[in-house]
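The complex appears here minus one protein chain, its other protein chains still in place.
Presenting chain A:
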Amino acid sequence: MIEFATLLERLAFTPSRNMKLALLKEYFSMAPDPDRGYALAAMAGSLSFAAAKPAMLRALAMERIDPELFTWSYDYVGDLAETVALIWRRETPDQDTPAAPGLAEVVHTLERLPKTDVPDVVREWLDACDASSRYALLKLITGSLRVGASARLAKTALAELASVAADDIEEVWHGLEAPYGPLFAWIEGKGPKPDAKDAPVFRPPMLAQPLENVDLTAFNPGEWRAEWKWDGIRVQLVSTPQGERVYTRTAEDIGKAFPDVLATMQDLGSRVVLDGELLVVQGGIVAPFAELQQRLNRKSPTASMLRDMPAGIRLYDILFEDGEDLRSLPFDIRRQRLESWFSRLNPPRMALSELIAFQNFDDLAKLRENARSEGIEGLMLKKADSPYVPGRPRGPWWKWKREPLTVDAIVMYAQRGHGKRSSFYSDYTFGLWRTVDGERELVPIGKAYSGFTDEELKFLDKWVRDHTTKRFGPVREVAHGLVLEIAFDAAQYSKRHKSGVALRFPRVARIRRDKPVEDADTLEAFIRAFL
């Protein structure tokens, strides 16, 4: 428990991906089996308990501490598990500390422990643990453990330990279960590569390169296929004899959040692996990304969400059909297989991603710019003979995003960044003019923390420091004196912001030192232009 608790604590505080990787690698190579397997399960989100309720924690704490003191402490700390972890004191502090339980011991014990015995066992464990292990333990048994590392990162760490690609781990991953003995054995060269067989495993997806600095005139239009690039999230639908899955392109299993999609696949009963875009589709119309976001934010959707925000899939590709691996076939052939599969089964909730007819790339460029409808980000160009290659090969597939929209806004607040940027004011809240009762005022419409060069960041940081009017902790309010050209992909109405609007992917396109703040855009003009 101690090693796991130490890892948790360190992961919680470091923002750096490389540091997290190093910490994970250290942990996985030092921690014993099966503890490390359960730690991995915790990161993958497949270790969930509800063995203890907050009321039980509170009751245990009260055995050792005055209620009044507990309340003061809880008010101060703000988190029940942390309060109990910090406040806990062994009844007989002078005696030798019993050994803290291992992670696996905790998991195994709770699996078969009658509910009535839980408090006694937990009390013993708390006595045996130090404060940071108590915290990890309490978070674990109340089902509120958050690990500051994604499953993907954990798998990347394992892959680096084994000197294989992270995708190799993904290929075997979903056929395995905690505590992942065969996986660790394989990684350490003590066992064979686990066999996925009929398990609904994830297949690493093929990704496109952005179309930048590429000479389109050198391309022969006849060799290329064009599709809309949908603004949803890329998913892989997997259906095998052992079950169905919905994966994101980083191998996250999001099936629980999309039972509507899972149910459709179950009904079809067809053994396929499909590549597509997950969207919210209302009466055949793709909804704004914000609606999909709401579905993504929930571990499992409510009945009204399922009704009002039904999921839909735009199908791009087919990777497997009835056990046959189609990935080495050319795009055109796979497309035929996809179309014939589609017309045979006519699956509900799904639609084929339309192939766009075009004579030349100029036509296509016009189409791209005019396609401002909801849910389209731009175009995809795919070479007609391209096989489905995992990763992001340069050449066969291109994403051709439409030009971003822009608005000239005024910096209002700045906040320190994280990690390497913690000494810079690198997050900027910007706003537009609005007139209320004849008075002009600024109203914030969004936040940007990217898009600038290192030089520009230095300038912005200095500008913020020189023009600070107020400070609130890590946030500075600044004088209204600097215009930023903000690029964004789409605008939406939003109840969350005072201005009533929100931007998708806002970033700093240019610093407009030349532009007087009076000439920055107004909210009215913004709404007229983009909403």
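Throughout what follows, a contact is a pair of C-beta atoms (placed from the backbone, for glycine too) under 8 Å apart; a residue touches a chain by one contact, two chains touch by 3 or more; residues count from 1.
Everything that follows uses one rule, which is that contacts and distances are computed from a predicted model.
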**Asked** Looking at UniProt, which of "Tetratricopeptide repeat-containing protein", "Phosphate transport system ATP-binding protein", "Octaheme c-type cytochrome, tetrathionate reductase family" or "Exonuclease" names the chain that isn't shown?
**Response** "Exonuclease"
**Message:** One chain isn't shown here. Among A:M62, A:A131 or A:I285, which residue touches it?
**Reply:** A:A131
**Residue among A:R471, A:R496 or A:R528 touching the omitted chain** = A:R471
**Message:** Considering the complete complex, identify which of A:R234, A:R271, A:R416 or A:H497 is in touch with the unshown chain.
**Reply:** A:R416
**Message:** Which parts of chain A face the unshown chain closely enough to count as touching?
**Reply:** 6, 10, 12-16, 19, 22-23, 26, 65-66, 68-70, 72-73, 76-79, 82-83, 86-87, 89, 130-131, 416, 418-420, 422-423, 471, 473-474
